[in-house]
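Of the protein chains in this complex, all but one are displayed in their positions.
Our next item is subunit A:
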Amino acid sequence: MNILERYHAMEYGPAPEARNEADAWLAARDFGKALFIGGDWKATSSGKTFETSDPSSGKLLAKVSDAGAADIDAAVSAAAKALPKWSASSGYQRAKVLYAIGRAMQRHQRLFAVLESIDNGKPIRESRDIDVPLAIRHFIHHAGWAQALDRDFPDHKGVGVVGQIIPWNFPLLMLAWKIAPALAAGCTVVLKPAEFTPLTAILFAEICERAGVPKGVVNIVQGGPEAGAAIVNHPGIQKIAFTGSSEVGKIIRKATAGTGKKLSLELGGKSAFIVFEDADLDSAVEGLVDGIWFNQGQVCCAGSRLLVQEGIADAFIAKVKVRMSRLRVGSPLDKNTDIGPLVDLSQLDRVKGLVAEGAKQGAICWQPDAALPSSGYYHLPTLATGVSPANILAQEEVFGPVLAMMTFRNTEEAIELANNTRYGLAASVWSENVNLALHVAPQLKAGVVWVNGTNMFDAACGFGGYRESGFGREGGREGMFEYLAAKLPLGPAIKPAATSAQPVERSESDAIDRTAKLFIGGKQVRPDGNYSLDIATAKGRLAGEVGLGNRKDIRDAVAAARACKGWPEATAYNRSQVLYYLAENLSGRTDEFAARLSELTGAAAKVAREEVEQSIERLFLYAGLADKFEGRVHQPPTRAVTLALHEPVGVVGIVAPDNAPLLGLISLVAPALAMGNTVVAVPSEKFPLLATDLYQVIEYSDVPAGAINIVTGRSAELAGVLAKHDDVDGLWIFADAETCAKAEADSVGNLKRVWTGNGRSLDWASADAAGDALLRRAVEVKNVWVPYGD
């Protein structure tokens, strides 16, 4: 075409990004020695390699070292060796290293961007303008956290050696999200990139060499599932951070159960994109482009479920289709490409299969009439309408450029549809009415909510999911906690409960017979099984009988806790007053509870009285903190505020300890209640009468029905039922090691947040067993992004 013809055609034409520097880099490397361990480049001990290819052509890019268990072992050793010096280095020292990494990356950002696009297939516009700058921002932001550690996280220290496993969709950015906070916290890392996309991590390791990162602080091992499993199972690793599929996340949860490894999981999603009738529709359409057609839809928080208010649905869909027809599908290295290839043929096949299945189930799948490049793993942007909530396209994470659309009638239904998913990663809310948007955002079960925007990320703002989208946050203050361990006053190991009941001595008494019941939904109820347990005094006499709760009692208690709306929706001030009142009423019965403690545990009167008084004090503490353990406002480098809200986890199961049977129970229940959770408590198996005495206090303290439920019985058995209950959101267990480990393993059904002492007891009387460390477990941090400007 000559210039005149182009003048008439007014097409964009190709705008190729040069790749010669990247090709030179590729040609100069020995990818057979791609393991960066202890500051050296190593081949695998087995000599195995795997291939990485260019998804736009299928052409081989490199044969890369494929690490096995022995190589992981070497990497963990190197990390462990580097740990003492690194963790002891000053915050300033670590800040300088993080800063140097950020700046060095900045000096090579185009090479990072081109390599990323070649290896992953993402459009150069995205790697250049989004992935790489954000990765750099993470390092520079976290340099500040390194230096602010003592100031902002007193009584915390780095967890130690960290194993990190990242996905292929944002190879460099996920690396940054993992490594930056770990280094800031004084941890050393062993990181495994995804097999599809090893290249930018190798370049990053070179940057580490140049930026003066001490040897062994950052170890990057390339490999596949074997290497991943070796990291997850390695005893020398204190924390696992994983981003990837929910399926693998669950495997990791199970594998690490009982090991005491700290765990953060950032998993899949099926995020809702809600368009209300008063939204700026044209802008919402652009939001979708950034939501589901960003990175070919291979984004865990992609806005893949479009929910549109009925009155504007037709007009909106018409706009979406016009916009879709302007998306340019093509070479990732063309600056005019909006949608590149999927990362691999297997992914393309998977997406095609899901679309076909969705169509079979009644979805109408529409694609713009665009030509696809002749080679490469391309998939056209796809809009599925006529999608019912049961359709596979509304249920499953597609991880491709496929949008499933549904309509809703009113706000309530929008929220209901949005929350009708096992996932809970993100959501977008589009409305020009700030009242509506801020009414809806807190009701969405999602870790990130964007108001009139989508896929906005920043190093200062936490990112992470609710429900089966995982747990833990990345970014910001909340993200730092994932690499820090709080000081906890751990005590001796808890012994498993005796399997056979000790005989108790029954003696004559003139007192009127008392029946201790379960306390469910605000009522005293008999146990479903109608069996009872003898409870002995310290001297081996019968103190009373309690109901032997079973799985159905737990079921009923969880249902009651879930049904209780009055507590989570109450104002924090209101909850505060109820907890104060509870303390007040308990204090009126101090003598009685002290006597009961002495009777059951054999504690001296003074010691027993002290435990009751401390329990009252602790209720007071959490009553006071109910309206003070607040979220934050983050200020990302764009015109937006990000509200990091503290929301209750939901229904929390609590298996209370035998040591300090009253104080332990209250130390766990009170922070959960203070933050608006509803509780199913399994009291100490040996001394449950304190809890059954307590429900009388609860009954006249204005606690809404269902906010606290008490099920007595065998702790280990009931812990297991709670762990397997998929409507329990959190589970805190202080019991023997086996019970704790089993509960962690059994929690995979819904990936509930489990906190255990790993079989150790806690000194409940210590001030360190109270306060923020517990409150933090009682909340989910939801980051609500509110861009503004008029």
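What we mean here is this: contacts are C-beta pairs under 8 Å (C-beta built on N, C-alpha and C of every residue); 3 or more make two chains touch, one makes a residue touch a chain; residues count from 1.
Heads up, the rule we're going with is that contacts and distances are computed from a predicted model.
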* The chain that is not shown, which UniProt protein name from "Copper resistance protein B", "Beta-ketoacyl-[acyl-carrier-protein] synthase III", "ABC-type quaternary amine transporter" or "Deoxyribose-phosphate aldolase" does it carry? -> "Deoxyribose-phosphate aldolase"
* Taking the entire complex into account, which one of A:Leu26, A:Ala80, A:Leu281 or A:Ala538 touches the absent chain? -> A:Leu281
* Structure fact -> Per the whole complex, from A:Asn336, A:Thr590 or A:Ser766 the residue touching the absent chain is A:Asn336
* Structure fact -> The one residue from A:Met1, A:Ala24 or A:Ala563 touching the chain left out of view is A:Met1
* Option touching the unshown chain, where A:Pro368, A:Gly521, A:Gly749 or A:Gly771 are the choices -> A:Pro368
* To do: Write the list of subunit A residues that the hidden chain touches.
  => 1-4, 6-15, 125, 129, 278-284, 286-287, 290, 318, 321-322, 325-326, 335-336, 338, 359, 365-369, 380, 432, 452-453, 639-640, 787-790
